[in-house]
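What you see is the complex with one protein chain gone and the rest in place.
Chain lettering (A and B) follows the sequence in which the chains are written, and residue indices restart at 1 in each chain.
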Amino acid sequence: MTDKRTENLATRRDILASAGSLVGGGLVSGLGLATISVAQAQVQSTPAAMALAIRKIAGEATVTPGKVKLDLPPLSENGNSVSLTVSVDSPMTPANHVKAIHVVTEKNPQPYVISVRLGPRAGQANISTRMRLSDTQIVVAIAEMSDGSFWSDTRTVIVTLGACLEDLI
Amino acid sequence: MARALINVPAKAKRGEIITIKTLISHVMETGFRHNQIGVKIPRDIITSFACTYNGEEIFQADLYPAITANPFIAFTTIATESGTIAFTWRGDNGFSVAESVNITIE
Partner (left out) sequence: MSANRKRTRWLAAAAVLLVLAAVVSAHAEIPLAERRSSYADLAPETKAMQDDDTSNPGMLAVLDGEALWKTKAGNAGRACADCHADARVSMKGVAARYPAFEPALSRPVNLEQRINICRTERQQAQPFAYESKDLLALTAFVGLQSRGLPIAPPADARLRPFLDAGRETFNRRLGQLNLSCGQCHDDNWGKRLVGNIIPQAHPNGYPLYRLEWQSIGSLQRRLRNCMIGLRAEPYEYGAPEYVSLELYLMWRARGLPVETPAVRP
C-alpha cells in the first residue's frame, strides 16, 4: 500500500504538470516540469537499447525472421499484464532443438523481459508468461537453435489507456 | 512464505508431452518507480526460476522487471518416468521458494 500511495502522489504532481502545460505553464513552475522530464529520460529504453540487447543475445550471428511464432494480443486491456506465448518450429531432438528463447522490448525501462533455457526434453518449444508493457511498442522473441542459428518474430502491441485508475489523489 | 500454484497432471503416458503451469505470489517491484520525494523504490523481483525432473534440470528462466506481479510461467516436458518434478524460484532480498509435485507414468 505504501508503494501505491507514494506513486499516487507523484501521479498527482504529473497531472498538475500536464494541466500547467496545457494552459501555457501558468500553473506549475518550470522547475517542476524539468524535473519530471529528466526522470522520464532516465528510465526510457529505446530501440537502440533493444538492438544492443539483441546483439548481446546473438553475438555476431545473424538473427533471421522465421521459425518463431510470438503470440500476443494486438490490443492490451492493461499494460500491467499482457499474456504472451512463444512457440518455435523445431523437432526438439538431441541433434536439432531450441536451446534458448529470449523476449525483448523496445520501450520498457529496460529491454529484457525473460530468457529461458530448454532442450530436447521439452518435447516442443512452447512457453507462456505474462509481461508488463509501459506503452504501445514492439516486442521481439528470439530463438537460439542447437546449430547456433538465431530466429525471431516481432509483434506490435497497442496498450489501451484506461480511464479508471487507482487513487489519483 | 510466498504461495505457489503448480499445475502438473498427476498421471501421464510415457513419452507424452505434458504442460506445466506455475504461478507464484510476488510483487515484482520494478525498481523504476519513485516515491513522492523522488527516491527510487528498490527493486524486489524474482530473478530466476528452474524446474527439475527427478533431479535433472529440464527448464530454466531468467526473469526481469518486465514480468508481471505474481509471475506465471508455462512450459512443456516429455513424461519420461514416475517421480518428482521440483521447482525453485529465487530473487532479490534472499527470496527463495521450493515446491515439488509427484507424477505417475502409466
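Keep in mind that, in the parts below, contacts are C-beta pairs under 8 Å (C-beta built on N, C-alpha and C of every residue); 3 or more make two chains touch, one makes a residue touch a chain.
Keep in mind that this is a model prediction, so the values were computed, not measured.
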{"item": "Touching residues (missing chain, whole complex) on chain B", "value": "3, 5-7, 21, 23-25, 27-28, 68-70, 72, 74"}
{"item": "Absent chain, residues of chain A that touch it", "value": "1, 10-11, 14-15, 17-19, 22, 36, 39-40, 43-44, 73, 75-81, 83, 134-135, 159-169"}
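What we mean here is this: only the chains that are shown with their structure count from here on.
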{"item": "Chain centre separation (chain A, chain B; CA means) in Å", "value": "20"}
{"item": "Chain A-facing residues of chain B, complex", "value": "17, 27, 29-30, 32-36, 38, 41, 53, 56, 58-69, 71-78, 80"}
{"item": "Residues of chain A defined as touching chain B within the complex", "value": "3, 6-7, 9-10, 13, 35, 39, 43, 80-82, 105, 108-110, 112-119, 121-124, 126-133"}
